[in-house]
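Complex shown without one protein chain; remaining protein chains in place.
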């Protein structure tokens, strides 16, 4: 596997239109994983920034009217240029604005990858294709008991959207329309810091931008890398008897030190055709 | 005391309309203390977000016209639903915009708790009730010499506003209209990092949202917890011969590891009926 070494060699520039809560973490994780970040959300420069980048992240964590326009412009330009575009529909389903914005983005932009938790991805499903209103009748948690159901759902959504689907939680599912991966890495402490999901979405964009012929495997690599680094960070935090802020630092540290061999040794993935 | 364990058990969701300087710290401290943060400042979704939360934080640290509208909407909705609403009037008194916005917020919203330094709280006093223009004739620092004066002032302001008043500095005063607490915890290094005050305001909201029958004591717990964790963080920083950024990490770490027993053992509080 040379997915990570491709990122470190190519240093893909990633345009992020993302929320202001975790934007610093996203920039730092992009640098740590081998990419390079540009945050720019003004409509006047969105297309130009996208043009000089290799990938685009659209994250709706702190939505407002001004930035939605920029998201559409950036996404359309990325599509035009054949670049990677990754959607993080933070909070889709929680408010009308977030749900409708998600639907709007799905209509205007062809995404390469969509990453969210199961609840957000179910909302994405409702706004995709012609079968609107058909609710995915699955629980809001991925467990060993409903894995097959979630996989079938992810594959179906990938078929509808044309995007690789990454559903993250205690267990992670990454799927395209024909193949899925189950990833069992990570640690519960990851939910005790803000930004784990946003950082992962950034990494997905960098990994895919440096491996555009292999988006499914690049996404699996990013998701498993984040989970495995969470395990490394937890071990270090526990050794120091430290708390959640130390954990966040150790997580970014681990991503900055990761290579392909370490990831192959540490990740726990299972594939399903 | 089970104030902290109530937070950790209930995991209250807190809606924050706050400044972009310290927003990441506020999100992380909310997670560290046992709550859960949602940052959302667009007027279109402010009321919906407030509705799914148990508490609301309004922090005017980086004011602009767009977010003031959202603050009013969120605060009014929180009042309507009987939720906790906490005001952090950052910089009130420093500029006309901040002072007038503070007065506007005080007129439109019934706050549960108002937390600021003595100078900000004096500005709040000027904008409260019918006695406008009566300046609180006290110094801009709380010292052992003017404690009684500050307590009388805090109690009077609590009577005027109906809110618990938390005045923080080297010594902290927390009061409602009839009872006050003097808190002597903390360390000077807390003023050498950004966000200590904003983080505390977030914690006050989480502690109160999980202990709504006991807002005065919940606020005292949050204020003393932040101070005590500052002492723990300083000891750790000194042990490592480290600087201010390590201190910030150790502070959040300490909050993430705190429980009620540790707080009772470490806090230095005195009450005055």
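Just so it is clear, A and B label the chains in written order, and each chain counts residues from 1 on its own.
By our rule, a residue touches a chain if its C-beta (ideal position, glycine included) is under 8 Å from a C-beta of that chain, and two chains touch if they have at least 3 such contacts.
Remember, predicted model here, so these are calculated numbers, not experimental data.
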Please pick, from A:105, A:180 or A:255, the residue that touches the omitted chain in the full complex. A:255
Touch assignment to the omitted chain, from B:63, B:84 or B:105, lands on B:63
Where chain A meets the left-out chain, the residues are 20, 23-24, 27-28, 31-32, 37-42, 44-45, 48-49, 52, 66, 248-257
Interface with the unshown chain - residue positions in chain B: 19-22, 24-25, 61-65, 91, 94-98, 191-195, 242-246, 248-249
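In this text, only the chains that are shown with their structure count from here on.
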Report the inter-chain centroid distance for chain A and chain B in whole angstrom, where each centroid is the mean of the CA atoms. 34
